[in-house]
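Just dropping this structure here.
Only one protein chain is missing; all other protein chains are in place.
Labels run A, B and C following the written order; every chain starts at residue 1.
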Amino acid sequence: MIYNIPFFTVVALIAIGMYAMLFKRNLIKMAIGLTIVESGVNLFLITLGYRKGGFAPIFTDLPPDVSPADIPGKMVLPVPQALTLTSIVIGVAVLALILSLAINIYRHYGTLESEKVRRLRE
Amino acid sequence: MNIMDHLPALVIAIPLLTAFLTPLIDRVSRKARNAVVFIALALTFILAILLVQDVFDNGIQIYVMGASSTTQTIPTQAAVPIRIVLEIDGLSAFMVLISVLISLLGLIYSFSDIKERGGRFYTLFLLMLVGMLGMELTGDLFNLFVFLEVTSIAAAALIAYEFRRGSTSEAALKYIIISSIGALFVLFSIGLLYGEYDLLNMAAIAQAMQSTHIDKIALVLLFSAFALKAGAAPMHMWLPDAYGEAPGAISMVLIPTTAASMYALFRVCFTIYNESLHAIIPAVIIIFGLLSIFIGVTMALVQDDIKRLISFAAVAEVGYILLAMGVGLYGFLNSEEYTVTALRGGMFHLFNDVLDIGLLFLVAGGVIYATGERSLNKLGGLAHSMKYTSVLFLVGLAAAAGLPPMNGFASKIIIYESVYKVSPILSIIAILASIMMLAVFIKIFQAVFTGPKLTECREVPKPMLASMIALAALIIFFGLFPDMVIEHLVDPAVNALMNYGAYIQAVMGVGT
Amino acid sequence: MILMMLKTIGGFWDPLILVLAAIVVAIIAYIIRAAGRRNHKTGEQAKPFFSGVAEPSKEAMHVRASNLYWGFTEALKGYYTSMKKMHSGMLNDYIGWFVGIAALIFVVLFVMEVL
Partner (left out) sequence: MIEINLFEVLIVVLSVFMIASAVIAVWFKDLLASVISLAAMSLVLSLYFYILHAPDVAIAEAGVGAALTTAILIITIRATYRMEGEK
């Protein structure tokens, strides 16, 4: 039961982020919401790889009582960690692009509220 | 080392390296930069054609990164593929051909269209091509996600390229936020699938697929995210914004990026989930298709901005493809005999859509280039001064509206007939919408090209004309010889869609 | 030359036959046109007559794009009003449509399971 808590956290984070993106009108607030959703997804990936009683997937940093032969069952899965690293970097790139676009929008529109940033409609 | 063995990697690597080389060369000379970009893309085009030829002749090609041999998918110590695998079957090859061809033509167009500070433009342009090609070539779900994000970021930066008009930033912001939410959905469902099967390779997942509840949740997330990126109504609102505000040829090159998402959608439905796909999904695709056709055509009729009007028409064309593919998927799941025809119509229409709407976007870009005006209400009588462009627009109009003997008609008649087998109402709606599409384009032609000379302007420069003429020639060729195109280009893609077993077997070895 | 044809479910489609037919029709039309009278009068008679009102300039008479399908859009006013409401241009609405559609598919898929 207690090991399901990270999954509940994931669901809560995604729900909070989605709430911000759906109901907050400020574009920077929406970017913050996107970051929260992304944190939730990253946490989800890391939690997937976690194994109870496992240890970090660093080969040179094994505990002294573990021989390399019984690594497979004992190590936390490394692949989701690699995925998460990639996802973090992509997330920052996307956020930087969003924010630079937001600054340019502010220069032209004088506002960042989504109900006013809508010259393109119909 | 035989260069032919490394084609799949080279096709991605050449534009990727050139993309980051371009800003450096740009400091030296602008001409040299143009030449380097053009040569790199032409080389990519040639290599892509060799690759496509190879795939169509010899079947599925595999390229494994980092293994001792490029075809060793499963390492000797492991039971499943763990390396990055590029897998190219007929469908991928078909999509690669479309992407590279359209990018090349778009590049030639951009040489005269993009004037100031072009270095960044070409970097982003090549990165967008890399993203598309990566999505189409990869055999790995996580790579698909990464390349999806590469495409989205590059495309958003390109849409906002004319940053002095504020509305471009607005369109780009909407595009990037919507696509990164879609991408997060994709990442989440990759996590679900990985948690269940410990696999990321698409063929391996397809083999292990058991259709549990988790698989269904992943299916819904993947499906809705890729349908969003493909521009299916009612999630299409970002598409007219993005296409309408993008500079010149980028509107055209954005069509293959949506087509790449459509490819991902078909890959998920036909290959990964194949027969265990939930029966509701074909119906959902058909509904998306009908809504896209209807909303796209009716909304296009009332637009006043030339590019935005064509963008809504592009939504309708997406609808035709989705309609045909939905019917094909329905037939595929129930082993009906019209399946091949429907899929053939859908894939052929995908190519035609890129060509027809692409030509219209190029003409619209030419009109904006020559007059500096986007509003249809202020334009008029351009045929007096832009004769070639007007004729090219007529070709695009006839093709996109599906007038015989153009290519649009050839694919649409296949779609009508196959859709008729499922329900006559579907094909009636499709035909009516096609007639309305003609009315939509007549509106542009009447308002912009005919009438007294209202706007003073000159004919567009030669590189722009050259790429438009190349597109028009392709359209006419496709229109006059549809059987050849279907036999040599479309049928391998359709076979690849139907024959998911071969896709799995190519990676997983004997036994599926 | 062998005419190539694209076989469909109900028959075949051959653009070359259509092109040939179009050429034949064009020739016939040209022959008919060539047989017409050549002494057509120009000048005062060719002008349109608006109850004596002077004809506006050609520039003023060009039908602009938004007036072109006025009747059609007027007849479908209700539909277009709802469409304009749907295409509000607000980013929150775009996201809402996406999440809503995903949720809808989700619900339909699992309701189908239960039934």
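We take it that a contact is a pair of C-beta atoms (placed from the backbone, for glycine too) under 8 Å apart; a residue touches a chain by one contact, two chains touch by 3 or more.
No experiment lies behind these values; they were computed from the predicted model shown.
Undergrad: Kindly name the visible chains that come into contact with the excluded chain.
TA: Result: the unshown chain touches A.
Undergrad: Applying the definition given at the start, please give the residues of chain A touching the unseen chain.
TA: 2, 5-6, 8-9, 12-13, 16-17, 19-20, 24-26, 28-29, 31-33, 35-36, 39, 42-43, 46-47, 49-50, 54-58, 76, 81, 84-85, 88-89, 91-92, 95-96, 99, 102-103, 106, 110-113
The rule we apply is simple: only the chains that are shown with their structure count from here on.
Undergrad: Contact counts by the stated rule: is the higher one at A-C or B-C?
TA: Output for the comparison: B-C.
Undergrad: If you average the Cα atoms of chain A and of chain B to get two centres, how far apart are those centres in Å?
TA: 28
Undergrad: At which residue positions does chain A touch at least two other chains?
TA: Each of 21, 27, 30, 117-120, 122 in chain A touches at least two other chains.
Undergrad: Multi-chain contacts only, two chains or more: what residues does chain C have there?
TA: Touching at least two other chains: 83, 87, 89, 91, 95.
Undergrad: Under the definition above, what is the set of chain C residues touching chain B in their complex?
TA: 4-10, 13, 15-16, 18-19, 57-59, 61-66, 68-69, 72-73, 76, 79-80, 83, 86-87, 89, 91, 93-95, 97-98, 101-102, 105-106, 108-110, 112-113
Undergrad: Sort out for me which residues of chain C touch chain A in the complex.
TA: Going by the criterion above, the answer is residues 83-84, 87-92, 95-96, 99.
Undergrad: Per the contact definition, I'd like the list of chain B residues that touch chain A in the complex.
TA: Residue positions touching the partner: 142, 146, 149, 152-153, 156-157, 160, 163, 165-167, 169-174, 176-177, 180-181, 184, 187-188, 190-191, 194-195, 198, 200, 240-241, 244-245, 299, 302-303, 308.
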